[in-house]
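Okay, structure first, notes after.
Only a single protein chain was left out; the remaining protein chains are all shown in position.
Our next item is chain A:
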Amino acid sequence: MLEIKNLVVKIEDNQILNGLNLTVNDGEVAAIMGPNGSGKSTLSYVIAGKEDYEVLDGEILLDGVNVLEMAPDERAAAGLFLAFQYPLEIAGVGTMTFLKACINAQRRAREEGEISTPDFIRKVNAAADKLEINKEMLKRALNVGFSGGEKKRMEILQMALLEPKFCVLDETDSGLDIDALRIVSEGVNALREKGRSFLVITHYQRLLNHIVPDTVHVMSKGQIVKTGGKELALELEQSGYADYRSEAA
C-alpha cells in the first residue's frame, strides 16, 4: 500500500527527516510514536504534499506510484487523506458546501460524475450520525466556533465521505476528552477494511487502546528506530522515550 524509502526532508535550514523507511501494508493500521521534535508531523505533511518542505531524497510510493511529484489535490484524488492535528477554520465556507466540493472534485479527478444532492445529503447524514455530529454543525461555516473535539470529528467525517485508501491521523487524540476519543476512534475503526490502511501518529498509548494497531513504529530524529507489535506501545508507556532519544543521537 504505502512504501516510504530513504526519505530525507528539510524545512528552511533544518533537516527533519533523515532517511526514513516505512512500509504499511494493505489493511494495516500502523502507529508512529515518538518524542516531541522527532519529525512525526513533518512526515504527515510531506505525505500530504505541503509545499514548505523540501524533499532532498527518497520516495513515497502509494501502490507503487511515487506521490512526491503530485500536488496535494492530486494526492487526495489518488487516495491519500491527512486528518490534521489542528483542523483549520474557514470562515464563510459552509460545511456542506465544502464537503460537496471535495467529494465532487475527487469524483471529477477520477472521471466519475458529480454526486446528486439527495445522495450527498443521505451520505453525509449517515456518516454524521455515526460520529454523533449535530446537524446544526453542518449548517455552520467549516470548523468556525467548533470545539477541539468537534473539529476532530469533522476530520473523521471527511475521511468517511472521501473514502481514501491511505489515511494519516496526525495526533488525532490531542485535545479530545474521553468521550470524544471513543467516538472518534469508533469512527476510524468503522473504516478499517481491506483496501484501506492507516498511519496513526500519536504521543500517547491511550489512543491505541481504542484504535488497536497492527504495528507500532518508534520515530526519533527523523528515522524509524524500532518496530514492533501493539505491545511496543505499552512498553513505551512504561519506559518513556528516554532510550530512543539517546539511541538516535
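Descriptive notes on the structure:
Simple rule for what comes next: a residue touches a chain if its C-beta (ideal position, glycine included) is under 8 Å from a C-beta of that chain, and two chains touch if they have at least 3 such contacts; residues count from 1.
Quick note on the criterion: contacts and distances are computed from a predicted model.
Not every chain of the complex appears here, and the one that does not is recorded in UniProt as "Fe-S cluster assembly protein SufD", selected from "Ferritin-like protein", "Iron complex transport system permease protein", "Fe-S cluster assembly protein SufD" or "Thiazole synthase". Of the options A:11, A:55, A:68 or A:102, the residue whose C-beta touches the omitted chain is A:102. Taking the complete complex into account, A:158 is the one of A:158, A:202 or A:220 that touches the chain left out. For chain A, the residues touching the absent chain in the complete assembly are 48-51, 71-73, 75-77, 81-82, 84, 87-88, 90-93, 98, 101-102, 105-106, 109, 141, 158, 162.
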